[in-house]
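One protein chain is absent from this view; the other protein chains keep their places.
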Amino acid sequence: MSERQAYVLTITCPDTVGIVAAVSGFLTQHDCFITEAAQYGDALSRRFFMRIVFAGGALTPPTPEFDKLFSAIADRFQMIWTLHDLARKPRVVIMVSKFGHCLVDLLHRFHTGQLNIDIPAVISNHPDMRSIVEWHGIPYHYLSVDKHDKAAQEGRVLDVIDRSGADLVVLARYMQILSTDLCLSLQGRAINIHHSFLPSFKGAKPYHQAHSRGVKIIGATAHYVTPDLDEGPIIEQSVERVDHTHTPEDLVAMGRDIENLVLARAVRWHVEHRVLLNGSKTVVFK
Amino acid sequence: MSERQAYVLTITCPDTVGIVAAVSGFLTQHDCFITEAAQYGDALSRRFFMRIVFAGGALTPPTPEFDKLFSAIADRFQMIWTLHDLARKPRVVIMVSKFGHCLVDLLHRFHTGQLNIDIPAVISNHPDMRSIVEWHGIPYHYLSVDKHDKAAQEGRVLDVIDRSGADLVVLARYMQILSTDLCLSLQGRAINIHHSFLPSFKGAKPYHQAHSRGVKIIGATAHYVTPDLDEGPIIEQSVERVDHTHTPEDLVAMGRDIENLVLARAVRWHVEHRVLLNGSKTVVFK
Amino acid sequence: MSERQAYVLTITCPDTVGIVAAVSGFLTQHDCFITEAAQYGDALSRRFFMRIVFAGGALTPPTPEFDKLFSAIADRFQMIWTLHDLARKPRVVIMVSKFGHCLVDLLHRFHTGQLNIDIPAVISNHPDMRSIVEWHGIPYHYLSVDKHDKAAQEGRVLDVIDRSGADLVVLARYMQILSTDLCLSLQGRAINIHHSFLPSFKGAKPYHQAHSRGVKIIGATAHYVTPDLDEGPIIEQSVERVDHTHTPEDLVAMGRDIENLVLARAVRWHVEHRVLLNGSKTVVFK
Partner (left out) sequence: MSERQAYVLTITCPDTVGIVAAVSGFLTQHDCFITEAAQYGDALSRRFFMRIVFAGGALTPPTPEFDKLFSAIADRFQMIWTLHDLARKPRVVIMVSKFGHCLVDLLHRFHTGQLNIDIPAVISNHPDMRSIVEWHGIPYHYLSVDKHDKAAQEGRVLDVIDRSGADLVVLARYMQILSTDLCLSLQGRAINIHHSFLPSFKGAKPYHQAHSRGVKIIGATAHYVTPDLDEGPIIEQSVERVDHTHTPEDLVAMGRDIENLVLARAVRWHVEHRVLLNGSKTVVFK
């Protein structure tokens, strides 16, 4: 572990006495300086969650040795844990269909350094967004869907994801329902933006559903992809006021801005290792 | 119609050419001064909605004659219309069970003149809130529910409502499901506060449902009472951010503040004749 | 005036009896169908404001004659009025320096048709944003500022604006203070985005000021440009919660999203002729 190098350590384990003392004692003992720390004990599930950002010091052992030493503590507390080197940029593959607003928003945040990621590939079932993606110097994989053989396209999608070394897949208004197999193989590393305030208005045309019900507030939801459509763990939601004068098309237009913000936050929190899974829910250390 | 006296005229009719011209022409011709006006044409339902606040002038005819004269226009455009004399305070009956926050909030707004209403009666299926209600000088009707004869209590409830000359009934966390008959007899003049962001989490214990789903925002909804539980036309909604640290009890506590605000707004807009029904939705002229 | 063609009529005049009747009567009489109408009488300034969207009918006179006929009413009520043909796209010139987020956001809304405008030119005192602007097929005018002769650059700026036939100039984080002369010549047709919740934190580095004061909410403000810096009529504001963990750089990053939304709304409302000036304030008919 190189000196001054920053790491994020995330931990999930059964809640009990002494976890914080053990972890912080270990880090202090090995000359690490903690710059951020957050923990949460869920009184219902009896699970404990922790995220620590620290910098290595002169006496901090190098990574493989560090991992081995820490394993003793991890085993004692039955921890699920990961050590992320902040010098390594997460690799994010974006999938899109015809509505490009979320894609363009993510590309701009990437371009200006607001999102500290690499984007090795953009995948789409339509050719529409090729030009703007290639302007950013990113390969565009147009993989059209044959209605009679969806599995074939999914195979090619998974192939691009795998060859890209993707840490995260973002469904930025990708308008195809993924097969259960693909959902399972991406579990915990694929984020979808749903254009409603879940659990209201699941499924198709949520803004039209919202208009029809006459709600006074609309929203969008970023969640992890699971085989149960629109039922995955929620990472972030946001909302906006509407009134009787808004047509379904107005809601669609207003919704774009909400979707952009919600998805961008969820992606940033994920790649900064701020999101931990707690059953069907998330712990988000903002 | 007395000079300088203020009125609210509300109109619903099929949308067509010339409505605004006819109504505003009529008012100008009869020496009325318009101080507020709002209209909305729903392109889907082809219905037109209008709310006009005006003051009578020296040459404005008195009310029965005014009504008769206006009827000619109303008939021509097939208007459903009402003329409200702003000098007459709406009479609002409040119903409550054990959770008193919405009641206390409404009583304080009444007490300080923020809500320009009369409260001829508070009805409850529990005795708990008697003291604070009577401190405000308002009769408290404790009408307990016999599980084996709910109809009997509903009869007494309706009797109090009728004898009070109620223009509006507010279910301020009244935790009994009303019968279809009572819902129908109160249609368009009863407002309920539901402690979720409808249509999410209908039915019982919505904050616990919200906690269980892991949503990042909770809300409350004020709606007109209809026989379909939690399906009535929505008048107002509001929301608040929550996170993984909040227990169901925290959500309940935060929700109280949202419920207070949402219900108070809905009641105020209703008694100021700002809410018009548009099928299963509302037009709210704020 | 061609049949089915849509127009926006905006009116400002002293408040008195009969304005709505006169205007709506005139439109009805000339076979126009009103699709939207909003009015507001300011009880303090005694000014009346109106915005009407209507479509011409078979018997509606053509534009020059229509204008002449309407002038009779306009003169009677001392109206300041404008008739906008919705078939003609407003021409918007955008000015930018090095921070490109607002520009990129506006370009994307333009590109996808969310903003129904033409962008004949982008002007900058830096070359940085040329590539993305030209990708959109828009001429990029790089006009550098000579500190010893700012007037020379302003002359070239005004020349581009004039030759572009600009209806509106948008200062999308243009980091030069305009001279009083330029402000006056653009009065009522130039919108600036200020990166604070005005009137708090005028002037330079507002996010750093906000951090230093320890506020719990930050914001951004879109306003018309006037010679008094950051004092022009406010069109729109929005805010976001922050807390003690946010550095000034975090506030800058969060602020970008607020600025984008606020500026995009202000531009849209302006080009849809929804914003009327009321002294140093605005009337916004959303």
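For reference, chains read A, B and C in written order, and residue numbers begin at 1 within each chain.
The rule is short, and it goes like this: a residue touches a chain if its C-beta (ideal position, glycine included) is under 8 Å from a C-beta of that chain, and two chains touch if they have at least 3 such contacts.
What you see is a predicted model; the values in this text were computed from it and never measured.
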{"item": "Displayed partners of the chain not shown (whole complex)", "value": "A, B, C"}
{"item": "Listed residues C:Y40, C:F54, C:Y174 or C:Y207, member touching the removed chain", "value": "C:Y40"}
{"item": "Contact with the hidden chain (one of C:G18, C:G219 or C:G255)", "value": "C:G219"}
{"item": "Options B:T16, B:Q114, B:S144 or B:T180, residue touching the unrepresented chain", "value": "B:Q114"}
{"item": "Absent-chain interface as seen on chain C, which is shown", "value": "40, 42-44, 197-201, 213-217, 219, 233-239, 243-245, 247, 278, 280-284, 286"}
{"item": "Those residues of chain A which, in the complete complex, touch the missing chain", "value": "17-18, 20-22, 24-25, 27-29, 31-39, 41, 43, 57, 241"}
{"item": "Residues from chain B at the interface with the omitted partner, ascending", "value": "100-101, 104-105, 108, 112, 114, 131-132, 135, 253, 256-257, 261, 264, 286"}
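Heads up, the rule we're going with is that only the chains that are shown with their structure count from here on.
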{"item": "Chain nearest the overall C-alpha centroid of the shown protein atoms", "value": "C"}
{"item": "Where chain B and chain C are represented by their mean Cα positions, the distance between them in whole Å", "value": "37"}
{"item": "Chain centre separation (chain A, chain B; CA means) in Å", "value": "42"}
{"item": "In chain A, residues with contacts to at least two other chains", "value": "none"}
